[in-house]
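Okay, handing you the structure first.
Left out: one protein chain. Kept in place: all the others.
Coming up: chain A.
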Amino acid sequence: MTKIVVVTSGKGGVGKTTTSAALATGLAMRGHKTTVIDFDVGLRNLDLIMGCERRVVYDLVNVINGDANLKQGLIKDKRVENLFILPASQTRDKDALSQEGVEKVLNGLRDMEMEYVICDSPAGIEKGALMAAYFADEAIVVTNPEVSSVRDSDRILGILSSKTRKAELGEGDIPARLLLTRYSPERVERGEMLSVEDVQEILAVDLLGVIPESQAVLNASNSGAPVILDLESDAGLAYADAVARFIGEERPHRFLTAAKKGLFGRLFGG
């Protein structure tokens, strides 16, 4: 049984691609056969974060148009078993995505017995985002603890409850969970950022995880290795927790309070 998961947010730059990469990698590390698809046609990024940008031959639009078959389009990850990447096309735009085409790709992945398909949605609420979400069985809404991101996430949650295939078939809302990223407990304490509780109260959805603001995320992007591979870092550990919760394990939330740093911590900590 293949589970299709959309990672979405409405607002751009909040960490959808970082999250998609981490989630897919985390699931594969636990032995689940997983594909992550970049739906951001025209603004391809996932391949960079996954560190496979030099191995891209075909892309999602090629597969949709039949220029290549699915097996040719999928890039196998070199670090983790069971992990595949289907990059976006950089030369086309979102109109190249058709509902039939996306369905064909997803059915192909079902035939390959993928356990999880992670759809990395583009920002916005237009065609690309709608196509990424349409066939989803479950959604992860990535939000930063600030008001504009929260409002956009709220908008996306509304769209998810009406514009997915399940909603159209009258099978009800797909389950959606919140992943709060770039969380800085220090800034919450200073009142510069919304707290987890604030965001949850406004959005009224279950919390999948809280990822602390971390230099490790930027380092991971630069080096093309998903941050979840860096289990020395707080962000990597937080993503590992989120993956565990995603597949049904219970994990307490960490990194929600500011660490009390000593003098050396202040000087050298990060």
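Criterion: a residue touches a chain if its C-beta (ideal position, glycine included) is under 8 Å from a C-beta of that chain, and two chains touch if they have at least 3 such contacts; residues count from 1.
One rule holds for everything that comes next: contacts and distances are computed from a predicted model.
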Chain excluded from display, named as in UniProt, from "FtsX-like permease family protein", "ABC transporter ATP-binding protein", "Aspartyl/glutamyl-tRNA(Asn/Gln) amidotransferase subunit C" or "Probable septum site-determining protein MinC": "Probable septum site-determining protein MinC"
Selected residue (touches chain absent from view) among A:M1, A:L169 or A:A204: A:A204
Contact with the hidden chain (one of A:S161, A:S184 or A:N219): A:S161
Contact set of chain A toward the excluded chain (per top definition): 151-152, 154-155, 157-159, 161, 173, 201-204
